[in-house]
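A single protein chain has been removed from this complex, and every other one stays in its place.
Order of writing sets the labels: A and B. Residues in every chain begin at 1.
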Amino acid sequence: MSRTLSAPVTVAFDYTRSTGPVLGRFLTGLRDGVLVAGRTSAGEVVVPPLEYDPVTHQQTTDFVEVAPVGTVTSWTWVPEPVAAQPFDRPFAFALVTLDGATKPMFHAVDVASPSEISTGMRVQVRWADERVGHINDIACFEPVAELDEVESGAGGPGRARPQPRDEAATEQSRPEPVTGVITPVSLDYVYAASPEESTFYRGLDEGRILGQRCPTCDKVYVPPRSACPSDGTPTEGEIELSGLGTITTFCIVNVPFLGQKITPPYVSAYVLLDGADIALLHLILGVPADEVRMGMRVKAVWKPREEWAYSLENIDHFAPTGDPDADYDTYKRHL
Amino acid sequence: MGKQPAAVVGIGQTHHRAKREDLSMAGLCREAIDRALLDANMTLDDIDAIVVGKAPDLFEGVMMPELFLAESLGAAGKPLLRVHTAGSVGGSTAIVAASLVQSGVHKRVLTVAYEKQSESNAMWALSVPLPFNMPVHAGAGGYFAPHVRSYIRRSGAPTHVGAIVAAKDRNNALKNPYAHLHNEGTTVESVLASTMLWDPIRYDETCPSSDGACALVIVDEDTAAASPNPAWIHGQAMRSEATSAAERDQVNPQASRDAAAYLWKQAGITNPFEEIDAAEIYVPFSWFEPMWLESLGFAAEGDGWKLSESGETAMTGRLPVNCSGGVLSSNPIGASGMLRFGEAALQVRGAAGEHQIDGARKALGHAYGGGSQFFSMWVVGADKPTS
């Protein structure tokens, strides 16, 4: 048996970013199939444009178009791509100085092996099939075929020259400038419980609620703790609690929100189990929400045994015992 | 060697809104920074070091965003620090910036705190379910509502006090052009009639979710001499305790009481209620006004609500609290604490505009975070401290 329990967690959100005028200009360009650079006060032509000038600290306002063709100034092989990179097979990341720019930009280069790329190599933009005003509108760079180079980067469809927008389109009918971009961020983690928490969750898997005592201050913690927050001492021993307790205080959650697991309205309450010195946050059912009271005596209601896991969710909820409320003095120091 | 005197000579803040779709993160910070520098009559080139503060990185989905912002904030080529102490961070960041001057290490420090909440969703970011646990968490409101209930039970406060505070702060915000909420006609009755979100906390008793930033320029004694109205730092304190410890007082945490006691001692204040002319207190849910009034020593334990109920904390009262409209009217989380610190400085500089308390000489800026466990606060004054 491993020392601790662990389980996967995914932290994912599609962030909605407002770009501001400078990056908006660049992303609008990508959508329209052109590369917009910014000129700095020192005369550097930088793509993507810097939002603020490195010397004057003023917002960039001088924009120039540069070519979708350029030269590799540095590169690295990506042998084991990570999720969401431009390719899920090996590829190169490179710095590419576009013709007309003085500083390189970062992107992927689609080559099959490191032997097919070198510093100084000529590459061109391969546009994405659909362009929305996003850095991924550039699918990648690709080596410029010799023939293409002769023709000054005038590649075929999908190559350096983008699919033309309707040339007849007037200013008025052009789509609005890009002001926002959605960037999904999804990260996978393995979450591990501490050894003390693992003991607690393993107990729950056996239908037991296990606490531990701080050897310094003698307080009983449930769940047990790697460090008693008062003393910094790990809790010890094994104290089994009955599942009977008192509601110290609570809140009625009426708000729905993203990622919520329990449908509102529900009562989220601190339950001080008999024999424990700290309350546990849990769900109260079996009583109308507006009849839940501070001091109400409650008991753990377990899920059916076949649904048990290493989880506090094995206790489905707490429900009133029907006993008289606890005296305020018995729990007031827990508020 | 004691602390070197330090003063706030520049204050800038954004126009806080639910969504500042016109600005990038750098643009948001720069709106506040450029206003603070203009106020201080300085440029970025005059600045020795920059301190950035914001709340959890998950809010904007950028890890240590000060790194990608470095050049846009004018920090490239300078020392840059990033503070994160949960909701108290805006205050803590200002204190770290002040200590760079008080230590004698730097003379002119720029500090900025921000949150661009519209990039994601704070309820999501604060409630990502952990394996093995009971998924009953429901954001900050869900966390604090039980403790508000405890306060009401302990103090015997009438249940409409929260609405009185909310109506006051929302009306104060009408005098603050930077405030996010400008809800005309908010009354105690309208607050009481609003939806119950996290019982006992109603919708109108809750802070909004804002995009915003605040920046301060903090300088040494020599530099401050050039300012017509420096706000001198008379004292500052930070204290922390655990989120959940056996028998921890979650209504009136010891870390809060300890920080306040240390603060008043430094500032030479023996009777805060009499000596503080304006207070900017971190009140994200209206009931926290009476709770912190007690904890900070403005009222005896159990009596804070009486000050709120009797109007003493209104702009016309003896202890005006959150004349700016407070966190209840603008809440770019990472910046909210610095806004309290900055608004306190505006009061003693006589620069608070329509929400100025006439003749304010000493003001409190206060922030807290985590599960009421991280506290940062300062006292600023119109006069240079004597000690």
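Everything below uses one rule, namely that contacts are C-beta pairs under 8 Å (C-beta built on N, C-alpha and C of every residue); 3 or more make two chains touch, one makes a residue touch a chain.
Quick note on the criterion: contacts and distances are computed from a predicted model.
Q: Tell me the UniProt protein name of the chain this structure doesn't show, selecting from "Acetyl-CoA acetyltransferase", "ABC transporter permease", "Nitrate reductase" or "Uptake hydrogenase large subunit".
A: Missing chain, UniProt protein name: "Acetyl-CoA acetyltransferase".
Q: Decide which residue listed in A:228, A:252 or A:267 touches the omitted chain of the complex.
A: With A:228, A:252 or A:267 as choices, the missing chain is touched by A:228.
Q: Can you tell me which of B:30, B:82 or B:340 touches the chain that was removed from the display?
A: Counting the whole complex, the residue in contact with the absent chain is B:82.
Q: Among B:11, B:62 or B:197, which residue is in touch with the absent chain?
A: Touches the omitted chain: B:62.
Q: Name, in rising order, the residues on chain B that touch the hidden chain in the full complex.
A: Here the touching residues of chain B are 1-4, 24-25, 56-65, 67-71, 75-86, 92, 96, 99-100, 102-105, 125-126, 128, 130, 237-243, 245, 248, 253-255, 258-259, 370-371, 373-374.
Q: Could you please point out the chain A residues that touch the chain left off the display?
A: Residues of chain A in touch with the missing chain: 2-4, 6, 9, 11, 15, 17, 19, 23, 26-27, 44, 46-48, 50, 54, 73-79, 82-86, 93-95, 103-108, 114, 119, 134-136, 181, 183, 185, 187-197, 216, 225-234.
The working rule: only the chains that are shown with their structure count from here on.
Q: Which stretch or stretches of chain A touch chain B in the complex?
A: Chain A residues touching chain B: 5-9, 11, 13, 15-23, 50-52, 54, 57, 59, 179-180, 183, 185, 191, 193, 197, 201, 214, 217, 219-221, 228-230, 248-255, 257-262, 266, 268-270, 277-278, 281-283, 289, 294, 310-313, 315, 328, 332-335.
Q: What residues of chain B sit close enough to touch chain A in their complex?
A: For chain B paired with chain A, touching residues are 19-27, 30, 43-45, 58, 60-61, 71-72, 74, 76, 116, 118-121, 123-125, 127-139, 141-142, 145-147, 149-150, 153-154, 195-201, 241-251.
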